[in-house]
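Of the protein chains in this complex, one is absent; all others appear in place.
Let's turn to subunit A:
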Amino acid sequence: MKTKTFVLNVTGAPYASLAPLSALRFAKAALATGHKIQRVFFYQEGVTLANGLSCPPQDEINLTKEWQKLAAEHQLELAVCVAAALKRGIIDAKEAARYGLEQHNLAEGFVLTGLGQLVDGMANADRTVTFNS
């Protein structure tokens, strides 16, 4: 079987939709069957997965941690749309400094980036799969 590359575009929020969980299952199955995930792009409400301050109950799945774990194991790029993130209060240290804010909350392993990274991924990967709310 030939190895194929995927870009996953997650636009639904964790807990309010199943998008990040379905995308996680798809990513795990793709990796387990020998394919590559070139990039995971979090867009629209999907950016709230990158909130490092979310604390779901301990007996529920922690989707942010599950994605961090998978990304660490497989060196996945977790790209977060910067414009969608900033307007929802998801911010890294660099943007916090730019906006004069004292706090930042972007979860480890996620990177704020531009929409161009989604387009670049779509142009280069074999398949783009979107997970909506």
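Simple rule for what comes next: contacts are C-beta pairs under 8 Å (C-beta built on N, C-alpha and C of every residue); 3 or more make two chains touch, one makes a residue touch a chain; residues count from 1.
Definition applied: contacts and distances are computed from a predicted model.
The listed options are "tRNA 2-thiouridine synthesizing protein B", "(2Fe-2S)-binding protein", "Amino acid ABC transporter permease" or "Cell shape-determining protein MreC", and the UniProt record of the chain not shown names that protein "tRNA 2-thiouridine synthesizing protein B". Only one of the listed residues, A:A29, A:L53, A:A72 or A:L101, touches the absent chain: A:A29.
Residues of subunit A in touch with the missing chain: 4, 6, 18-19, 22, 25-26, 28-30, 32-33, 35, 126-132.
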